[in-house]
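Yeah, one chain of the complex is gone here, protein chain that is, but the others are all in their spots.
And now, chain A:
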Amino acid sequence: MAALAEEQTEVAVKLEPEGPPTLLPPQAGDGAGEGSGGTTNNGPNGGGGNVAASSSTGGDGGTPKPTVAVSAAAPAGAAPVPAAAPDAGAPHDRQTLLAVLQFLRQSKLREAEEALRREAGLLEEAVAGSGAPGEVDSAGAEVTSALLSRVTASAPGPAAPDPPGTGASGATVVSGSASGPAAPGKVGSVAVEDQPDVSAVLSAYNQQGDPTMYEEYYSGLKHFIECSLDCHRAELSQLFYPLFVHMYLELVYNQHENEAKSFFEKFHGDQECYYQDDLRVLSSLTKKEHMKGNETMLDFRTSKFVLRISRDSYQLLKRHLQEKQNNQIWNIVQEHLYIDIFDGMPRSKQQIDAMVGSLAGEAKREANKSKVFFGLLKEPEIEVPLDDEDEEGENEEGKPKKKKPKKDSIGSKSKKQDPNAPPQNRIPLPELKDSDKLDKIMNMKETTKRVRLGPDCLPSICFYTFLNAYQGLTAVDVTDDSSLIAGGFADSTVRVWSVTPKKLRSVKQASEDGTVRLWSLQTFTCLVGYKGHNYPVWDTQFSPYGYYFVSGGHDRVARLWATDHYQPLRIFAGHLADVNCTRFHPNSNYVATGSADRTVRLWDVLNGNCVRIFTGHKGPIHSLTFSPNGRFLATGATDGRVLLWDIGHGLMVGELKGHTDTVCSLRFSRDGEILASGSMDNTVRLWDAIKAFEDLETDDFTTATGHINLPENSQELLLGTYMTKSTPVVHLHFTRRNLVLAAGAYSPQ
C-alpha cells in the first residue's frame, strides 16, 4: 500500500503543470482515472487504462464503482452526460467512502487513508470538473489557503446528496492536484466535520451508542409517547414494535447478549398482542449466529418498515427526538423505518389496527397507485352470443365511477373495450383448441341452468370427507366442470377420484421436494418436473386460460411457468417470508400471492412488478380468491378473519369476522353473489358478497389518505354457518350451477 501511495503522489505532482488545459470535461474523467491508477498519461483513449486503474485500487472500499462509472463516462465525451452518470452513483458512494476513510483513520492506516483521500479528492474534482469546466482556468494557481478553505467548505457539500454544481467545487479541481501532500491534512479536518454522516453510514455496519443505554432510550420514547395528546398517541404507538425489534436485533447482532435479554424482558410485554408470535421467534434468537440462518429476520433487518403517520404527529416526534442529546433512536428511525407522511387527520387506533400487522409495516401509498387492469378479457366469440353480452354487461357496471358515466348503448358492447380490462394481447395467451371450445360451449349451457343465489336462496353444500387420511391430506382440487377431485397426500401420492364419469385432463402437483410436476390424466404418468424452487413449494395454480401456471414456496418467491418452458418465465420476489398461496386473476394478467409475512401482493405478469401490497392480516395468509368480476380479492389467514380488498383502489373494503381458526379456503360463487369460507374450526360459512361490496365510498378523501372506516357488519353479512363433524374444510368449489362442493379430511379428536 505504501508503494502505491508514493506512485500516486508522483503522478499527482506530475499532473500539476498540465492541470488547467487538460481538465476539460471528457478528459476530467481521464484525469481521475490516471491519477488513481498511475497508468500512462494518455489522452482520452484511456478507457482500458481506467478499468485497470480501478482494479488496482480494489482495496479501497467504495472507489472502484465510481471510478468505473467515471471511466465509462469519459469516452462518452459530452459534458453534461458524464456529469449525470457519476453524479447518480457518486453521492451515495461518497458516504460510504467517507465512512471507510473514517475507519482507516481510526485504525491508524495512514498510507491507505492518504491514497484513498487522494482518489476521493480526484473523484470529487472529476465530477465537479465535468460540471463546471469554466472555473478551472480561472482558479489557476491561486492562494493555497483560499483553495483549501474551499475544500473544507465543499466537502460537507458532497456529504449532502446535492450534486456538486457549485462554483466552489470547481476550485477543488486544481487544489486537489496542487497541494498533494498538504491535502490529506486538511481533508482530515474535513472528515471530522462529516462525522454525523459517517456515523449514520457506519451504523448500518456497526452499533452506535452504548448498549446499556438502549433501555433508557426506549423508556424515554415510551414516556414521551404516552404523555402526548390522544390523537397523536395511537399513531406514534406504531413506532414501538419496529423500534423494539430493531434495537433488540442490533444488540444481538453486536453480541451484547445480556443487554439484549434484559431489554427483551423489560419491553416485550408492551407490544401489541398480534405481534406475539414474532416476539416468540425473537426470544429464541439470542446470538448472532442464530440470526444467520433466519432469512426472515435478516430481511426484516435490511428492509425498511413502513409506517404511515400524519404530518402533525410526525413533526411532534421529530422535534422531540432531535432536541435530545443522544440521537440514537432518531438514527434508527432514519435507518430502518420509512415514514410515509400524509396530510390529514391522524388515524384512530381502530383504523390503524385494521391496517397494521405485517412484517413490513404497511404499504406505502405509492406502492398501491399504479394502474391495474382488473377488468375481464372478452370471451372469444363462439356461438351463443347471448351469454357474451351478459358477461360484458357485468363489466360495464363494474367500472369505478371516478370518470363521467359512459352513455354508450348496450348494443355495441361487444365491440367496445372496457377501459379497465387489459388489452387482449397484453400477455400471450393460448388459442382455444377444439376441445377447449367444446368445454366452453358446455360451460355456457350449464350457465343458463345456474341457480341464482342470494340471501334468500342459499346454495346446497355437498361435502366430500376423506376418511382414513390420518392427517396426511395436504391439498385438494376439483376440476372446473366438477368431474374430478384430486387429493394430494403427505406420502407423496396424488389420488384422483371421479365424481361423474367424464373425460380426463392434466393436473399439476406441487411438492416439498421443490419440484412442480405436471401429470397427464390420460396416461397417469408424470410428464415433467419443473425444477426451480429448491425448497418446498406450497401452492400452484393453472391460469384460467391454461398454459401458464404459478407456484409459490418456501424460498419466498412465486414463479410463473409455461408448460413448454423448463425454466420459469417470471420470478415474483419481494415477500419477506414463505409464499403460502398463489392465485391467478380471472383475466390471467395478474397473480396474487399471500405470504407468511402477513401481506398479500398483486404482481403483474407482463413485467413482474408488484402493483399492490395489502396489509392488515395478523397472521400468515392461507387462502386467496378473486371475485369473478375481477374487481375484488378476498383473503383469509390464521387470525380467522376474511378481508376484502378493492384491487383498483388498493384499499381494504371489508372485514368478515366469525371464524375462530385459520381460514384455509375461500371461494366466490360463479356470479359473485356469495362468498364461501372454510376453516380449520370445522365450519363452512356463507357471506353475502353483494351487500359487502354494495356501498363503497370511493370519494377522493378516502383514496388519497387511505383512511378506511370499516362498518362492523360481519353479523349481517353472515348468511349461514355449517358445521362439519370435526373435519377442517380444506377446499371449496362452486360448480357451474352454483352447487358448493367442499372437501376435507376427517380428523377425530
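Basically, contacts are C-beta pairs under 8 Å (C-beta built on N, C-alpha and C of every residue); 3 or more make two chains touch, one makes a residue touch a chain; residues count from 1.
The working rule: contacts and distances are computed from a predicted model.
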UniProt protein name of the chain not shown, from "TATA-box binding protein associated factor 9", "Spermatogenesis-defective protein 39 homolog", "F-box/LRR-repeat protein 3-like protein" or "Glutathione reductase": "TATA-box binding protein associated factor 9"
Residue among A:457, A:606 or A:723 touching the omitted chain: A:606
Residue of A:341, A:571, A:690 or A:739 in touch with the missing chain, whole complex considered: A:571
Hidden partner chain, touching residue among A:215, A:272 or A:295: A:295
Residue ranges of chain A at the interface with the undisplayed chain: 277, 280, 283-284, 289, 292-295, 298-299, 302-303, 427-431, 433, 471, 506, 518, 520, 525-529, 534-535, 547, 554-557, 562-566, 568-574, 576, 605-609, 747, 749
